[in-house]
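In what follows, a structure is listed as C-alpha cells, so that the remarks can point back to it.
Heads up, one of the protein chains got dropped from this complex, but the rest are sitting where they should.
Think of it as A, B and C in the order they're written, each chain with its own count starting at 1.
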Amino acid sequence: MAKLVGGIATSHIPAIGLAIANGLQQDAYWKPFFDGFPPVREWLARVKPDVAIVIYNDHGLNFFLDKMPTFAIGAATEYRNADEGWGLKALAPFPGDPRMSWHLIEELVAADFDLSTCQEMLVDHGFTVPMSLLWQDVVPRAVRVVPLAINTVQHPLPSPRRCYNLGVALGKAIESYPADLRVVVVGTGGLSHQLDGERAGFINREFDLRCLDDIVNRPDELLNLSIHDLVEQAGSQGAEFILWLVMRGALSCHGVREIARKYHIPVSNTGAGLLLLESVS
Amino acid sequence: MAKLVGGIATSHIPAIGLAIANGLQQDAYWKPFFDGFPPVREWLARVKPDVAIVIYNDHGLNFFLDKMPTFAIGAATEYRNADEGWGLKALAPFPGDPRMSWHLIEELVAADFDLSTCQEMLVDHGFTVPMSLLWQDVVPRAVRVVPLAINTVQHPLPSPRRCYNLGVALGKAIESYPADLRVVVVGTGGLSHQLDGERAGFINREFDLRCLDDIVNRPDELLNLSIHDLVEQAGSQGAEFILWLVMRGALSCHGVREIARKYHIPVSNTGAGLLLLESVS
Amino acid sequence: MATVRAPIWGTPIFDGAQAIKGYALNKMCYSFNDAVNRNEFLANEAAYCARFGLNPEQYAAIQNRNVLQLIAAGGNIYYLAKFAGILGLNVQDIGAQQTGMTVEAFKAKLLAAGV
Partner (left out) sequence: MATVRAPIWGTPIFDGAQAIKGYALNKMCYSFNDAVNRNEFLANEAAYCARFGLNPEQYAAIQNRNVLQLIAAGGNIYYLAKFAGILGLNVQDIGAQQTGMTVEAFKAKLLAAGV
C-alpha cells in the first residue's frame, strides 16, 4: 500500500518564480525567504517521495467562469505550464500518474466529493512555484504529480471545514492505493495577502502566526472559520489558506512531527509561510 | 419565498426531438408515447411555474473529459442548444435566471456540494427534449430555467444516494429564495436503455416499473442501489435514473401527490417513463 | 474504499482505465460537434486522425466503422455517437451492428421488450 510520508505547505506568489528565473535567491530582499527551503529539500532528498499531490488554486489560466469547478483533479499523463498573460517561460513538463489519479477519483467520489476530472490541464504558478522551490526544476523530474485545484476565484468558495474534510478523505484514499509508493501532499498559497480593493497590501502577521501554529497543533480550531472570516483576517487572497487545510486534513490519519517552519514578510504583497510536517504513524 | 410546486420526470432521447421536428406525434409508433403528455401540460397551464430547474446530463456537447464536472449548474442569462454533431436545428434560446442560480449555488456550496458553476453553457437534447415536450417551444418561453447537469459520461458517477441528497438540499435552497416564485423541478433521462456493447438494446420493463413505483412511494428503497446495480438492472444509460432521484429528493420537503404516470416501450432503444408529482404541503 | 464490482456481460464501463486509453479518440470525436470539423474529417480522414494522435488500433477502428472496436480502443459511447452521426447511423443502427443483428431484427427485439 502507498504511504503518506508527510505534508508541505508553501506560498506560491508569481514573484518567487521570477526571482528564481532571475537567480535572485541570495539577493538581500529574497534571501530570508529562500533560506527557509534547504531543510525541506534535505528532507525530500532523504524521504524521496514518488508522487506529490499538489493542492493549489488556478488563478485564471486553466479555468474560466464558464466551467468553474469547486474541486478539480488532474488525471493527465503530463502537465504543462503557460505564460499566464505575463510571458512566463515554459518549464519542463511535469509527469503525471493517471492510475493514481483515477484511484483517488474513485475513492473521493465514493466519499461524496463532487470532483471535476481533468484529463488535460494547464498548471499555473500556484502549482509550478512550489514545485520549483521544492524540487528545483531538476530534469528528469524526481516526482510524478497529481494536481488538485481548489476554487478561490469565484465566491462561494468551499468552506475551511469542507476543504479539511476533503483532505481527510484524500489521506485515506492515498493510503488505500495498492502500490508501494511514498506520497507527499503539498498545500500551496497564502498566507495573508490582498491584491484588490482599497485594502490592497493588507498583511496580518498576528493571524498568520496563529494559523501556522494552529494548523500544526490544533487544526480543529481553524475549522469553524468561515471564508468571510479568512478574507477579513488574512485578506482576499489569504483565503488560499484553505489549500493548506486540505494538506493538513490528509495528514490527520497520522500524528505529525514538525520538521520545518518559516514565516517572512514581505514577499511581494504577501506574508510568506513554509511548513513541513512528517507523518508519525 | 419561492414555492416548489412539483416535480416532473421524463425520458429525453434525441429521437423524440426528431419526431417533434418532423410532426410525427400522431404516428402509430409515437402516439402511445406522446399521449402521456397532455395531462402534464394541463397541470403546467394551471400551475404556471415561473422557473424550471432542469436536471439533465450532458451527452458530450458542453463538457469534455478535460473538465468533466460531477455536478454543474448554469448561471447564465440564456442557454442555447447546438447541432450536437447531427445537424440538430437551433431552438429559440432558453432564458435563464442568474439571480436564482446564484442563490442556489450559495446554498448548495454551503451544504457541501462541490459544484461547477457555468456562466455560459450549451444545453443538449438531454435538456431541450423535455423542454419541448413540456412547454412545446412556444415563444416567448413561458419559464426561466436553471440547468443542472449530472455526470453520466465518465465513471465514477455520483451515487444514487448522493444525487438524492443533492435534491434534498436543492429543495431547501429553492424554498429559501426570497421572491414569490413558483418553481418546478424537472428530472430527465432514463428509464432502462443501453447504447453500447454486445448488450446494446437491453430494456428491463420489470425494473423500470419498480423504479416508477418506488420513486413515488418509497424513494428510500432506491438509495442503496449502487451505480453498478443501476447499470446492471437498467443498462449503461439507464443510470440516468440518478437524475430522477435529484428531482425526487427536492420534493422530499413536501408530501407528494401523483398526478400523471406513463410507461411505454420502446421509444428508440428506450423504456420511456413520465411522471408528475405535485407538492402537498 | 470504493468497491470493485464484477463485470456485466456486454456492458462497457467508461472508467479511468478506458479514459486513459481513449483520450485521443474521444477528443477527436468531441470535435465532431462542429460541422466544420466533420467536413475536414471527411475530406481527409487520415490527416484528421493523425492530427489528434490516434494510435493504430483507434485508427483501424475508425476506418472499419466498427463500434465494438472503437469501444475496445477506449472510445466513449457519447463521443462515438458524434462519429456515428457523420456516417448517418442512429442508435438503432449501431445497436444492430454491435449485437450482430440486422436493423430490422434489432428493432423487433426492442418492440418485444414492451410486451
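Please note the rule applied: a residue touches a chain if its C-beta (ideal position, glycine included) is under 8 Å from a C-beta of that chain, and two chains touch if they have at least 3 such contacts.
All figures in this text were calculated on a predicted structure; none of them were measured in a lab.
Within the full complex, the chain left out of the display contacts the shown chains A, B. Checked against the full complex, the candidates A:165, A:236 or A:279 give a single residue touching the omitted chain, namely A:236.
Residue B:75 is the one among B:52, B:75 or B:121 that touches the chain missing from this view.
Taking the complete complex into account, B:119 is the one of B:57, B:119, B:188 or B:268 that touches the chain left out.
Even with one chain removed from view, chain B keeps its contact list with that chain: residues 75, 77, 98-99, 101-103, 105-107, 109-110, 119-120, 176. Contact between chain A and the unshown chain involves residues 14-15, 59-61, 64-65, 82-87, 153-156, 194-203, 205, 226, 228, 231-232, 235-236, 264-266, 268-269, 271.
Definition applied: only the chains that are shown with their structure count from here on.
Judged by the touch criterion defined above, the protein chains are all mutually in contact, each touching every other. Each chain gets a centre from its C-alpha atoms; the one nearest the centre of all protein C-alpha atoms is B.
Centroids built from CA atoms put chain B at 37 Å from chain A. Centroids built from CA atoms put chain C at 38 Å from chain A. Each of residues 65, 154, 156 in chain B touches at least two other chains.
Across the assembly, chain C contributes residues 2, 15-16, 19, 23 that each touch 2 or more other chains.
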